[in-house]
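One chain of protein is taken out of this complex; the other chains stay put.
Chains: A and B, in written order; residue numbering restarts at 1 for each.
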Amino acid sequence: MKRFRHHGPVSAAGSVAASVTLATAMTLIAILLVQARGVLDFGFLLGTPSRFAAQAGIGPALAGTLWLTLLTAAIACPVGVGAAVYFEEYAPRTRTMLAIESAVANLAGVPPLVFGVAGLALFVRGLGLGSTVLAGGLTLAMLALPTVLVTSQEAIRQVPTGVRAAAYALGATRWEVIRRQVLPAAAPGIVTGLTLALARTAGAAAPLLVIGAASFITYAPGTPGDPLTALPTRVFAWSARSQPGFTALAAGAGVVLLALLLVLHLAGMALRRRLAGAAR
Amino acid sequence: MSAPVTPPPPAAPPATPPRDGPHPRAPLLSLGDLSVRFGDRPALSGVSLDIPRGRVVAVIGPSGCGKTTLLRALNRMNELIPGARTSGSLLFDGQELYRRETDPAEVRRRIGMVFQEAALFPGSVFDNVAFGPRASGFGGDLHALAEEVLTAVGLWAELGEDLDVPAVSLAAGQRQQLCIARALAVRPQVLLLDEPTTALDPTATARIESLMHAQLPHLTIVIATNDLRLAARASSLTAYLDRGELVEYGPTETLFTNPAHPRTESYLTGRIP
Partner (left out) sequence: MMADGSRPKSPEPARAPPDGPLAPAFPGGGTASLALSERVAARFFQLCAVLAALAAIAVAATLGSEAVLFFTEVSPVRFFSELAWTPLAEEPRFGVLPLIAATAQITAGAAVVAFPLGLLTAIYAEYYADPRVAGLLTVAVTVLAAVPTVVYGYVALNFVTPALRNIWPSIEAYNGISACLVVGVMILPTVALLSRGALKAVSPSLTDAGLALGASSARVLVRVVLPAASRGIAAALALALARAAGETMIVTLAAGNQARLTWSPLEGIRTLTAYIAQASMGDAASGTLEYRAFFAVAAVLFAITYAVNALGRWLAGGRR
């Protein structure tokens, strides 16, 4: 990576930019940790929202986010990876098919908010699910799907065509080629994409606000039919209140959310490493 | 056109014991007016030839002449390429392979193929050898089978009889040997070798060539190659292909020493026509 020696204007500008980037990241984490200190304890993690900052907790929101992530993963992962396999290994390379494929893939760049608007009309009102955990899970699954699809396709495309040809030439059927060669080889890349998509949806507040995530749910959702509440919308509700106690609560909930995403990333990395080891 | 297109019958009946198929001297593969197009680009135009069983047949010709397409047509690999269209007939033991209801996977189990690039599967040497038999529903002893085919290609002793060596740790020549062993493990009747030595240095080429001289029993080999000396040494019949057309087909010695067609001669002597 390091190829050039330090001198000249590009190097100077680059080191300034890199320092700013580094400082920004550190400042951000420092602000959150300083603000959240004194808030983070078991009472906060397990407690329920309250009008009194000192008694408030994130229990229901935390449970809601875990539910949502589980539902999203259960829907978007199989459908997204399966569709990627179809487009890469089965679909005829016709113009129509390529058009469908890129139409879905381009959704990966559409803002989460827009999926919330669609989810409101489709699930909350259309299917009459109301503002429930299930409606939230379905909405977030739609949001995650294009990202899962695009990253899985990318991973499947990285499998050398020579491996496929060799497997077919040995008399393997399509499903055997996919099951024994393509998917194992693409698995690390697919896992990276899944982690990315799930982290993106677990942290998304906008679509949940649109479909009516209530900020004041005092019991943890036990089934997908229970009212929707989640960590990101909890951060939002507390951020918008200017009383000092609530600012700290928002930071605390934000730190917990960030920690959750970090755990997701680390789990993804560990799984990726295992799969890459198995495929070597 | 007085091309000696009919290969003479083998001097001695092939070592293969008569099987319950057609007559042993009937061609194993018979191509009738076989053509392949990719989209609207013709790659192979009306090739007709017979491949007798138990022989090594070389396919030579300039780059892009359709050698690879011809080989891939023999085990229906072309249909994996989008836009490929094949017409004509291909008889294997008298049976048409290009029938709608014929399973291409079954075709490829009888007619195996090894490519120019040794594309190894991830995992060990054993994983590579076991993939094909497993996919074909082989129910026997995979370790014994692996030992047999690795011995046949000369890798068994070289690997110290260790099947758990990661395949990627092999040298280039060994990789291609492993690819051949892997193909043999499905017990094909025909093995298609598509420029198997092009990516190899002379030492590794010699290893692969010695395999062809080993006269693997029951095996018919079709090799596409740019290496004329390899073709001359290893094959008993040679086909010269140019721009997707079969120009000349006959006994290797005749074709190399006394080509019937001027295009063959100019190719062999390196003159630009």
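The rule is short, and it goes like this: a residue touches a chain if its C-beta (ideal position, glycine included) is under 8 Å from a C-beta of that chain, and two chains touch if they have at least 3 such contacts.
The model shown is predicted, which means the values in this text are computed figures rather than measured ones.
Out of A:I31, A:A74 or A:A270, point to the residue that touches the absent chain in the complete complex.
Touching the chain that is not displayed is residue A:I31.
Pick out which of B:R37, B:K67 or B:R187 touches the chain that's been left out of the picture.
B:R187
Of the residues A:A53, A:L70 or A:A91, I need the one that contacts the missing chain.
The single option touching the absent chain is A:A91.
Tell me which stretches of chain A touch the chain missing from the display.
1-11, 13-18, 20-22, 24-26, 28-29, 31-32, 78-83, 85-87, 89-91, 98, 100, 102-118, 120-122, 125-126, 142, 145-146, 149, 157, 171, 173-176, 178-179, 199, 203-206, 209-212, 232-233, 235-236, 239-240, 247, 250-251, 254, 257-258, 261-262, 265
Rule of thumb we're sticking to: only the chains that are shown with their structure count from here on.
How far is the middle of chain A from the middle of chain B, if each middle is the mean of its Cα atoms, in Å?
49
Can you name the residues of chain B that touch chain A in the complex?
75, 77, 80, 82-83, 105-106, 108-109, 112-115, 117, 119-123, 131-132, 134-136, 166, 168, 179, 182-183, 185-186
Of all residues in chain A, which touch chain B in the complex?
Per the stated touch rule, the residues are 92-93, 160, 162-173, 176, 180-181, 184-185, 279-280.
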